[in-house]
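One protein chain omitted, others in place.
Letters are used for the chains, namely A, B and C, taken in the order the chains are written, and counting of residues starts over at 1 for each.
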Amino acid sequence: MSPYLITVLVIVGVLIAVGLYRVWAGPTVFDRLIAVALVSVNGVIVLVVLGFVLERPVLFLDIALGYALLAFLLPIALGRYFEERDDGTSRDGLPSPSSRPRPTGVVPHGLLAERGRREAERRRARADTDAPSYPHPEDDPDDEEHSPEDEGQP
Amino acid sequence: MIVPLDIIIFLVLIIAAVLAINVKDLLAAVALLAGYSLFASLLFAGVNAVDVSLVEAALGAGLTGVLFIGAILATSRHSTAKRNLRRRWTMLPLIAAFIGLMLFASTGLPDRGDPEAPAHQGVSRTYLSQSLEDTETPNVVTSLLADYRSQDTLGETLVIVTAALAAMLVLVRREGDDEDDTRGSDPGGDTSGEARGTTDDEQESGRDPYADEREGGRR
Amino acid sequence: MMTGAYPSVVVRVVGALLSPFILLFGLYIVAHGHYGPGGGFAGGGFLAVAAILPRVTLPESLAYKLVPVHFGPLMGGVGMLLFLLCGLVPMFFGGMFLDYGAVEIAGIAASRMRYLGILVVEIGVGLAVFGAMVTIFDVLMDRSET
Partner (left out) sequence: MTLIADIIIGIGMFFIVVSTLALLIMPDLYTRAHAVAKSETLGLLLVFLGLFFRPELDGPSVGRLVAVLVFSLVANPTAVHALVRASSRSGALPWTVIDQEIADAELGTAQERYDAVDDPVVSEATGGPSEEDPR
């Protein structure tokens, strides 16, 4: 029971709890998924260090090895879900994201500048016609209320 | 058992559970449940229950998540529960009262690992002292599960196999089973794999399936 | 659906790289339950993941050649049958149901017999869990025989 390793354990535990803030606040579902995937890595560290603290490293390393092997499957399956279908539609029935116009801030280089030009023109056209826009699939109206405002956009 | 770590992991467990209920997107809920399984596994590992911990980490964190995603694929991704304020305000005091009652009841429980606890009287002493002699197995959990109480294990295995059989009975569709086919696959035996829109041939021949769309977007 | 080749080559390579190790680790967990954590349930889960990971990442023609669709129900039945036979054999020797120590084979003590019986039971449970999980996955992905 080395006190140093116990301190490490407690710190990593606190970091897990802090990392769950991103799961709570993440504006889109991808923020949550990636935050969970990265919090899980801390879980592996806790498992291994716990084995050293309790002085039975072999048993705990078995668990950690199993978890490190298995935790690979869930993100792959989640990514599989979000990869588009091949006929150009996404799973939500909306047009495929890569054929959907991308509203981006202007990145002033080369080809992207053209895209920004088109974006400006489209914005003007939209201001004229006030066409209804289809909702983004990740924009959950219920998530808006506890998302931190605008994520440090200047 | 390390007390501060236990407290933190309990808190994280509660946070993860509440988040998994609150999140509207069911995929995030699946990921959170996998995280919940990992934290529960950490908790079990903290009290030296390595067998339970391994099963929790293996089945909870790895396997059930994929099955959940399969179920989401077959149904819907967003939970559409409506908020019922009246029900919420009647349920909250009830839940609080239940938690208070459970906390009050837990004060009468024996301490964790107390050798004088009622659960540790009776047969468990026999199992602990006789296991190595009877079965040459150092791991008492295994000898309990597979030898002393193997009929329980038989029942559990039967439950799992029955679950698989029930899933097959419910979900497998034969040709001409019913007309309202919502999943859009072609019920035609061997051809159904190709009709479902997977493009393995394209993948294997090295063609990027997204090349067309990228070209179209950037032309 | 979720099966078929993953569009990213990194994921395909790593999936193909990891699945044999998961299979090996699952066999280790099933067989090593006497001395460490594990046993049939966890080991069966690992074996199932070793079969499911190629289905999620690799091309279908390859993945379903490694572990065919009919393999799942077959293994579930075989594991269950192994468990039941392991329980029935001692009854021919005059013992109780699942009383492995009653089996008398010359040169093997009763405690050793129970040790071996535990091993066979764990293998049966592992196969049954493997079969059940793979079957549920295949059925959810709309891949099944018949």
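Everything that follows uses one rule, which is that a residue touches a chain if its C-beta (ideal position, glycine included) is under 8 Å from a C-beta of that chain, and two chains touch if they have at least 3 such contacts.
All figures in this text were calculated on a predicted structure; none of them were measured in a lab.
Visitor: Pick out the residues on chain A that sit against the missing chain.
Guide: 2, 4-5, 8, 11-12, 15, 18-19, 21-22, 28, 30-31, 33-35, 37-38, 41-42, 44-45, 48-49, 51-52, 55, 57-58, 61-62, 64-65, 68-69, 71-72, 75-76, 78-84, 90, 95, 97-109, 113-114, 116-123, 125-126, 131-134, 136-139, 150-154
Visitor: In the full complex, which residues of chain C touch the absent chain?
Guide: Here the touching residues of chain C are 6, 8, 10-11, 14, 17-18, 21.
Convention: only the chains that are shown with their structure count from here on.
Visitor: Between A-B and A-C, which chain pair is linked by more C-beta pairs in contact?
Guide: Result of the comparison of A-B and A-C: A-B.
Visitor: Could you put a whole-Å number on the gap between the CA centroids of chain A and chain C?
Guide: Roughly 34 Å, centre to centre.
Visitor: Residues of chain A that contact two or more other chains, please.
Guide: 59, 62-63, 66, 70, 73, 77, 81 - these are the residues of chain A that touch more than one other chain.
Visitor: Tell me, which residues of chain B touch at least two other chains?
Guide: 50, 53-54, 58, 62-63, 66, 69, 73, 199, 209-210, in rising order.
Visitor: Could you list, by residue number, the parts of chain A that touch chain B in their complex?
Guide: 6, 9-10, 13-14, 16-17, 20, 23-24, 29, 32-33, 36-37, 39-40, 43, 46-47, 50-51, 53-54, 56, 59-60, 62-63, 66-67, 70-71, 73-74, 77-78, 81, 84-88, 91-92, 96, 98-99, 111, 115, 140, 142-143
Visitor: Can you tell me which positions in chain C touch chain A when the two form their complex?
Guide: Interface residues on chain C, with respect to chain A: 2, 6-8, 11, 14-15, 18, 21-22, 25, 29, 36-38, 42, 45-46, 49, 52-53, 56-57.
Visitor: Would you tell me which residues of chain B are touching chain A in their complex?
Guide: 2, 4-5, 8-9, 11-12, 15-16, 19, 23-25, 27-28, 30-32, 34-35, 38-39, 41-42, 45-46, 48, 50, 53-54, 57-58, 61-63, 65-66, 69, 72-73, 77-78, 197, 199, 202, 209-210, 213-214, 216-218
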